[in-house]
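Have a look at the structure below, then the notes.
Heads up, this is only part of the complex; the chains shown haven't been moved.
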């Protein structure tokens, strides 16, 4: 589906144009065409391949729509596969894909399963006419910047989940809650692993745009791409830090479970002792010896009960002091 | 066993030829011979060595049939050892080996223990006459692409196993089931380790075909080999992600076992208390003191039973509320 198709010259928009006119504008000097598609069908992509002379393998990647993030050169055209990352209401990761072809005088962006549009990116580009003179190099940057900017809220949401889990771990809680914590830690780890596998390849790819041999398209825009790179590294480091904390949290939680078990054992043992003592005494005075003087005492029975109660009170106090109850 | 032997010129098949004719066709300009063998005997390999001038060590590797995946240069010939990976019905890994010699004007592929044939690869190559003009560089790519494409279903099957195991971990289950989960996690880890040791060396080898000094054979086919490389990296990352999750799952499962143990302890303790209280009371009224007034009450006995029952009901409710029962 064609979302947008416009020609620019000297940093300014000339006009919205139709697909068949693209080649006319590409022929004009200093002119530059920007096309945005969304989930295109094979025919649309074939048209684009025709207009811009795109490589067959890149087209396949676009149609396949399930690539790892990467930035590749096909001749003088850069082909970037970007992943959009959002969290849904349950904190589950939703990813989309944005493919960008950036040639000497054109940019073609193709969205798949990406909720977020790039209307604001186009608006920004048309506003910054000075930078827009860089053409494709700037548009590609603006698109990447927009995609990467939206990673941070997802990372932060997961960071908040960790903090909330930490609180839950260190509170006293029921086994059911413990079970919930373990499940949540596992789910968090899973999502962080997924996230890193979306972000890490892009860090590497963007790193190649700012060091070593630099593609012509991004030349003169290094500072901007370095900015995106920095942003990506920060995201990646944040994910790593969170992963490491989750690993520790899993271990720590195991310690807490062991501790809780230990306390249960102590409490049960203490209660058992409180019952065992009177039972033993009662057993003794239930013996049938002919000659048990206490049995004939007038207040033998209440004294015996009192003794039982006293011992239990003493034990109770001792257990309390030892923190067993 | 000879599977196939054909000569190509300008991207098109000339004819199926016999082994002795190979050298004739190799002498023709622009001509290119593609031979496929399956579990050849020493004589067949000796003939091939003769026809194509293959290196003795590579022949040894082929006959040995138990090499790690690699791509090596012997003069202007590339020698690739590829592993095929399939899962059998029990999810156990079955590997085969495909050795490919790709010289300036020939390709020789030798299959060992590989269920999958390459009939479809030959068909594809003969269809794409334009690419077929690249000769050995394209055929080698097509073979690798086919081998690597079939890795993904195995990875996905293991991914499904993990998901199924996750569900089982977080369900309440018997110790026997727990034992099963531990065994399955271990088996999964084992297979992922094996898988990575089949895939990782190939990632490295293919990486050398697309960066740095590039062998003449694959020149002009970079974009295609980069595609295979990308695919391999995705497979490798997927394995890594799954391995990491299995490690976490093992730890998490340990936590679940501890938790379950803790719950058993609580339940046992609660039941013990329900028995201990009546036993203690019964003990008291079993004492032989002369003067225990309650014993002479008319409804002493039923009142006593009622007291026991009441206390137990109260305890039961308390334990329930505390989630101990």
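The chains carry the letters A and B, assigned in the order they are written, with residues numbered from 1 in each.
Keep this in mind: a contact is a pair of C-beta atoms (placed from the backbone, for glycine too) under 8 Å apart; a residue touches a chain by one contact, two chains touch by 3 or more.
Nothing here was measured: the structure is a model prediction, and the numbers come from that model.
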| item | value |
| --- | --- |
| Subunit count for the whole complex, all chains sharing one sequence, 2 displayed | 5 |
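FYI, only the chains that are shown with their structure count from here on.
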| item | value |
| --- | --- |
| Equivalent-chain rotation between subunit B and subunit A, CA atoms, steps of 5 degrees | 70 |
| Whole-Å separation of chain centres (CA-atom averages), subunit A against subunit B | 25 |
| Touching residues on subunit A, where the partner in the complex is subunit B | 55, 57, 67-68, 70, 72, 74, 174-176, 178-179, 182-183, 185-186, 189-190, 193-194, 197, 201, 247, 250-251, 253-254, 257-258, 260-261, 264-265, 267-268, 271-272, 275-276, 278-279, 282-283, 285-288, 292, 294-301, 304-305, 308 |
| In the complex with subunit A, residue positions of subunit B that touch it | 166, 170, 223-224, 226-227, 230, 233-234, 237-238, 241, 244-245, 248-249, 251-252, 254-256, 258-259, 261-263, 265-266, 269, 272-273, 276-277, 279-280, 283-284, 286-293, 323 |
